[in-house]
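The complex appears here minus one protein chain, its other protein chains still in place.
Entry: chain A
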Amino acid sequence: MDWQGQKVVELWMQVMLLVFAVVAFVTGYITASFRTMMLIYAGGVVFTSLVTVPNWPFFNRHPLKWLDPSEAEKHPKPQPQAVASKDKKKSSKK
């Protein structure tokens, strides 16, 4: 998922869960059925998970532009110095 997708998914998840919670509670309270509240909420959680957790292509519409491989070769990564250990200060043991 790209950054934009991640942001969208986080918002959707929070909003969907809250909305389902409110709907579930109100419906349950009006029908005086605790069971109804639990069922609606459980259904809502499953639905929210299906929408926000998997990596749907919809959330990857602004993919990151990684550097092209041919361009990357022109600027090699700096190598760690092989002979650098002598320069390190050694802590004196007393």
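Definition applied: a contact is a pair of C-beta atoms (placed from the backbone, for glycine too) under 8 Å apart; a residue touches a chain by one contact, two chains touch by 3 or more; residues count from 1.
Here is the rule we use: contacts and distances are computed from a predicted model.
Its UniProt record calls the unshown chain "Signal peptidase complex subunit 3", which is the correct pick from "Somatotropin", "Checkpoint protein HUS1", "Ribosomal RNA-processing protein 43" or "Signal peptidase complex subunit 3". Residues of chain A that touch the chain left out of the display are 1, 6-7, 9-10, 13-14, 17-18, 21, 24-25, 28-29, 32-34, 37, 41, 45, 48-49, 52-55.
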